[in-house]
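Note that one protein chain of the assembly has been removed; the remaining protein chains are unaltered in position.
And then chain A:
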Amino acid sequence: MSVARFWRKQINRYNLVGTHCKTCDAYYYPPRNVCPKCRRDGEIESHKFSGPGEIVTYTVIHTAAEGFEHQAPYVLGIVQLDEGPRFTSQIVCKPEDARIGMKVKPVFRKLGESGDNGMIYYGTKYVPA
């Protein structure tokens, strides 16, 4: 990912900042510019999520994505935050310990890097609560 492309959403990734629609009271993470339900009637504001959530579903990836080879096998999950929205995150735990419904909490972790001299990408991963 280019530096600019990462940088634009850096505050969201570092701090779990998403959005809240004041019209329908729905929360979104990753952030949205337009509320998918209210569309132009929606009023979007920034919202920092409390953090805790639970695993909705997960997989253990053995054939890694490019740049993640040294991490395999790794647990990838969909986490539902306490406020409602779901997003995709790595779950830092032993593959055999992961399970649907597991309570998890966020941690600040390195996600990747663009080469030896490039930007290091940080963001949110999840660990068992």
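Basically, a residue touches a chain if its C-beta (ideal position, glycine included) is under 8 Å from a C-beta of that chain, and two chains touch if they have at least 3 such contacts; residues count from 1.
In the analysis below, contacts and distances are computed from a predicted model.
Enquirer: Considering the UniProt annotation of the chain absent from this complex, which name among "Type I-D CRISPR-associated protein Cas5/Csc1", "Aminotransferase", "(2Fe-2S)-binding protein" or "Acetyl-CoA acetyltransferase" applies?
Expert: "Acetyl-CoA acetyltransferase"
Enquirer: Tell me which of A:V3, A:C24, A:A65 or A:V127 is the one touching the absent chain.
Expert: Touches the omitted chain: A:A65.
Enquirer: Tell me which stretches of chain A touch the chain missing from the display.
Expert: Here the touching residues of chain A are 1, 5, 9, 30, 36, 56-68, 71, 74, 76-78, 86-90, 95, 100, 111-112, 121, 123.
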